[in-house]
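Up next, chain A:
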Amino acid sequence: MTDPCLDTLPKLLLHNATRWPGRPAMREKEFGIWNVYTWADYRDRVREIALGLAALGVRRGEVVALLGRNRPNWVWSELAAQALGCMSLGIYEDVLPVEAGYLVGYAEAVAIFCEDEEQVDKILQLGTAASTLRWIVYHDDRGMRKYTDPRLVSWDEIVRLGRELDRVEPDRFEREVAAGRGSDVAILCTTSGTTSNPKLAMLQHEPFLRHIRAYLEVDPRGPDDEYVSILPLPWIMEQVYTVAMPLLCGIRTNFPESAETAMRDLREIGPTHILLAPRVWEQMAADVRARILDAGPLTRRLFDWAVRVGTAAVERGDRDRLADLFVFGALRDRLGFARLKSAATGGAALGPDTFKFFLAMGVPLRQLYGQTELSGAYTLQVHDELDTDSSGVPFPDTEVRIEDPDENGVGEIVTRHAGMFKGYFKNEEATRDAFTPDGWMRTGDAGYFDAKGRLIVIDRVKDIARTSTGVRFSPQFIENKLKFSPYIGEAVVLGNRRPYVTAILCIRYSMVSKWAEMRRIGYTTYQNLATNRHVVDLLADEVEKVNAALPESQRIRRFVVLCKELDPDDGEVTRTRKVRRSVIDERYAEIIEAMYAGRDRVHVDAVVTFEDGRTGRIDADLEIRDTSSRTSFARAA
Partner candidate 1 sequence: MLTTAPPRPAQPAAARRRRAIGDVLLAVENISLRFGGVRALTDVSFDIRKGEIRAIIGPNGAGKSSMLNVINGFYHPQEGRILWKGRARPRMRPHEAAAGGIARTFQNIALFKGMSTLDNIMTGRILKMRASFIEQALWIGRGRSEELRERAFVERILDFLEITHIRHSPVGTLPYGLQKRVELARAIAMEPELLLLDEPMAGMNLEEKEDMCRFILDVNEEFGTTVALIEHDMSVVMDISDRVVVLDYGKLLADGTPDQVRNDPAVVAAYLGVAHG
Partner candidate 2 sequence: MAELGPLFEVVLGGLMSGVLYALVALGFVLIFKASGVFNFAQGAMVLFAALSLVRLAEWLSFPFAFLLTIVIMIAVAWTIERLVLRPLVGQHGLILFMATIGVTFFLDGFGQTIWGSNVYQLDLGIPASPWFLAESLFPGGILVSPIDVFAAAIAGALVLALSIFFHSTKIGRALRAVADDHQAALSVGIPLHRIWLIVWSTAGIVALVAGMAWGSKLGVQFSLSLVALKALPVLILGGLTSIPGAIVGGLIVGAGEKLAEFYIGPSIGGGIEYWFAYVLALAILLVRPQGLFGEKIIERV
């Protein structure tokens, strides 16, 4: 079992700092170069901030919130709070003030670390909603001169307080860390559930770490490996990859300079391990194909040949040496994947076509599956077995069961492992509902085990749709297929309790605008492009391609191209871009009715939220198109 004195994250930090003081733990690209922080630096920064918080009167068991983009000081602040026995609460950086207000109020956070003026602005707007907040610590002091709120504390100020306290009580930090117990709650992690207000899952130190150790058994990594942190830190999987794993195995974490230069910075590092969301993989695949489209004819033909040969090889379970030598070797280097040992995708299902595309390219991609409440992922595809549609095999410490399976074994997935969450913060009732009577956690996903014992996740249980004619289909599965097309940015498949399957599509603006320019099609705004007849024709062809790969009964009969993007600020998708079907059904009911009423036009009047939270309106006439299978269905019916 784990060494008793290493049962909390801060203790691991101290242990590593003594074991590898000079070895680099983190790097951040800032001002044009990569600044290196060794394990000793990591510990010293955490020590200063922890003692600073203590000097400010933050006590054990209170909640400290963190709001900002992925930077080393984010992780230091988290560890500092945990060192004092507090609970850390990560808030997504692009959150609207009202959402931040709810989280801080609900969690009764006493202190919050804000990255810069923009985040401080959001908190100061809350007024009474954030009454429990005693301190607001800001890191970047640019433009802070004009704020006079007494709760504001600059980063240098808190460090000064920390150093002062360190002088007065030299052993205070070690004492606080030692006081920490494995059972203390370390992290309050927001569940990216698709319901309205997110719940906070309580993750305790020791169980959380024990589960991550199991993860490392299945997907090992060491102190010489490199990881680049791209996905938002409040997400459970980023907490696992960027906070927990380095403490356990010493892997080095690298923070890019900015969101725009993230992929370029990733290439400079050449990571051995990365974790990206399906949306990022899909965008990258579309970007690769778009740039190849612009390359010379010879390169294009060579690339198409390589993809064809590579995909065929992947289906056979191995890799094509020749394609690798001529094309994919160079391609991996250009994307920064040359040194990848294992790349993970999680948070939502990744379409099999995108999956095969990257496997063919030689990227060791593996699907994860898990929930926030279960300390993140708990199933992973086995490395050497190349399968593109399963979520792999459960970890050694995890048991997975299918609850009341139907005729072909499909039912709700329930899971249990020792590293589970303690429950939802201040929400006993929700905690009880989450568990089955015998203590297994309901995941709310439908799936089944295939012959080789691999878990196949189909869709959310309540999203498994059944048409009025009894045809069962998974909207997410079809949506992923639609999103593989470079021109479709987002798709919502409908059909539950309806006669047939239909879809609402959103164009992928970057690709479609380039496609329009190449054909001299004039357009002005997103809305103007999305409602253009030629664009709708283009998407019609894409839908036909997807329909060809679907069983007859599940084919999309009718679709419409929406005049705006689905956006988290409008609540239509979660922060990690998972579709909120209830919101879509309610907000675009008019469109759905029009489609099923057989009309070919519909007027839509949608509300749009801008970056700073103020709203505007869009109204447009949308064309509803039939696909070829619609006519055949009509004939059959």
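Candidates were picked such that all candidates are chains of the complex that A comes from, given by their letters.
Methods note: a contact is a pair of C-beta atoms (placed from the backbone, for glycine too) under 8 Å apart; a residue touches a chain by one contact, two chains touch by 3 or more; residues count from 1.
Nothing here was measured: the structure is a model prediction, and the numbers come from that model.
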item: Complex member in contact with chain A (any copy), out of 1 or 2; value: 1
item: Chain A to candidate 1 touching residues, read off their complex; value: 30-32, 142-143, 145-146, 257-258, 260-261, 526, 564-565, 567, 569-570, 608-612, 614, 616
